[in-house]
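Certain chains of the assembly are absent from this excerpt, and the rest are unmoved.
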């Protein structure tokens, strides 16, 4: 199975990268952009075949390492 | 086996004649892997086929040279059983295509060349040349290159202590990224690449081999055309963290006596490194490609041999020492694999899946590597420009301000702030001065390091320009009080198949050679980068010089900053007001004319030796060599660095004031002293022209009664350009 | 004082801080590989700067799980002093020995230069040799030094006098101009509640030798030696 994980800043946490990207897009002439947020995307190939087990193990990985839950949220998708 | 068609040969960058030679050496048609190996081994980048003839004429020996050109880096003795190991290398083409990774992997590559020889890298330098500031790509390239250099050096924990950054339209389509590393080793613990010992194990360590950078070496040997953007050859991604581990693991293993020979994998990866080791040691190699650590299981022999994946090394160990070595690399969480053995056949035999997939004779291939005597035409000597043909500015202070606020003179803090220049705790002189100075760890000694080149001069007169680049590096090292030891060079030129470009190359080499001999400042390592062209437009000839010198007592180093008020300022050397090809002419008049200033090497030597003596005697509180921009710019730089002004007497020399202020006569220095009488006496003793031109103090730089500008006004012009340029949309 | 520096793969200021400590103690300072699970008898543990594991995920995140960190935690509980500099500060926040997190610099660039710091508290073994509100000059060198925490934690840090250093201007003023990386409330270094752990982004070991341009970092190491004489 594959796990796709999105790690993003929590609402209220300043996202300087997102802001910088937004400004850069603006100066390239792209208008009509309200907001840009930048996060991390992590893809894990797992040997596990049981989706539920895969999810709970990936959740553990996120809690322990992949996200810092002081400032970050994570979302997990388990794919076939 | 696939048939090698003329198209395949051409794609591999081999000429018909070269391919005939391949057939002759092989005695049969090569397979594709073998052809690939010939192609990279005989590429310009690896074989130096266009430059070899001329490189041989360089001056490479002095008593303190331990190892000159021919190894991974040059080595000089710095006393007390220690050696400095250093080299500069270009990563121009990859940096243009992918500035961050291109520049980063350039830094990674040059550091590997240094620690391969047993030295801990102690300082990095970078010499950068970009297109004109308003070229649409420039800002993006500056951002990426600087971030890339920083990311690699910072993560390695090696300070980047200096460099250069110039903007010129001739680099619009072809930037230059030249990186230099200096390391320190014990003279008893230097490692070379020659392999020896029949049956001895060949060991691969570091990162796995992936499909990245295949044909990097051939890319570096081809010029860009309009569809470069489309071709987008694979650029390698660097992993500085892994390289830091490779460094520590190698140094740990080097502390034992298990290694016979060691070589990093740079351009042309596994191919070039095994060939070099084997041909230097006069042995054969049998390698089992199944044992090579790979990123993808289905990689072919061709890909494995040509990959330029980073952070990899090969070495030959003493038999029976494999386990000891493996433990060290495993501790550092790195791959370690015995991939082959040395043989007495003189051949490189490659096996995969139990079959022989390549079998090439080592010496014939290396010896038959092409060497061209490319046709060349000498650049015609430009006429000397009379200073009278250069109008005087209405306001010399305004001209000064414009110059020091122009892209090429503006302060480059925006760059060096992104480089950790203090890690390792030995940076005595940080970026911004003439030479960087780093203490040799745990000793009172210091190394002075500089990179220099004046392409404006080299373009106008390659021979005088070639002399000047070496002289300027020598002068920069002298200006901090160090004894110049040796140089590395990075020769960046256009297409050598064009006789006028080859003429620039020959001229520069000859000039450099002469300067190296007279100044006893030999070339111990270097690199040639040809084909720096886009659409037939070559860059200006840019033979970048990296020089190093030694201070026996680093505490005696002086900087260029005015350090106290009421000190005399002494101008050392002869001033004639040479304005041809000067920065003044270029920046203020927008003209690129005349002959560059001539360099009299005997005078250069005499004046520099005198200045170094004065610094060593403790007579000098600040010293700055004169180069671009002449006396006035140098005074401004000393004032800005020290946050202190100076009052300069109106010169009484018969030279037009603007020529006196901005002329670029060579072999000159400005020094400050509390004891100018002794300085003048020492100069007279050595037959060196010297005169007091003014005194330090106040917060303004003034000349005579009428010219005056505040140091803070100069500073803001000087400091603001780069951050403003980079932050402007 | 017995001191040790923890070495992670990618640490690169380990030797620098060892030099500074040895200069102040006149005694050898041990280097401890992160895979060790036991520590010798110690008065001070230093977690040095650098790029542990390349800092590829989040600075300090992977190092925080190294075997030695369990032992470091146990020692802090028994009162041993722990100094985390730069990446060491990251490791301390990731192990939650200190609150908050260090995000990318507001300017999104690596910054290496001397900065002015105001000493906010002298009541710790790390800062006792400085004067309160003293302005000292110490270098920074980081990509991720932008201190962030929630408002309650910030208030707690302030109420408990746990901010050790703030970035300031040359006169000691706390303002945006003196804040190089966007840190919340200009925070450059903080203490734990027990005051035996200091995490700071600036590198005191880099200006503890006159030849390198200054010695404002020196009182920290000298002070530790005085406070922790064993």
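As written, the chain order gives the labels A, B and C, with residue 1 at the start of each chain.
The rule is simple: a residue touches a chain if its C-beta (ideal position, glycine included) is under 8 Å from a C-beta of that chain, and two chains touch if they have at least 3 such contacts.
What you are looking at is a predicted structure, and each value in this text was computed from that prediction instead of being measured.
Summed over the whole structure, each shown chain label occurs as follows: A x2, B x1, C x1.
One rule holds for everything that comes next: only the chains that are shown with their structure count from here on.
Our note on geometry: chain A versus chain C, Cα centroid distance of 29 Å, whole angstroms.
Among the residues of chain C, none is in touch with two or more other chains. Every residue of chain A that touches chain C in the complex is listed here, in rising order: 13-14, 16-17, 20, 64-66, 68, 70-71.
Chain C contributes residues 57-58, 61-62, 65, 94, 100-101, 103-108, 146, 148-150, 182 to its touches with chain A in the complex. Those residues of chain C lying in contact with chain B across their complex are 9-10, 12-13, 15-16, 19-20, 49-51, 53-56, 109-113, 139, 141, 143, 203, 205-206, 209, 211-213.
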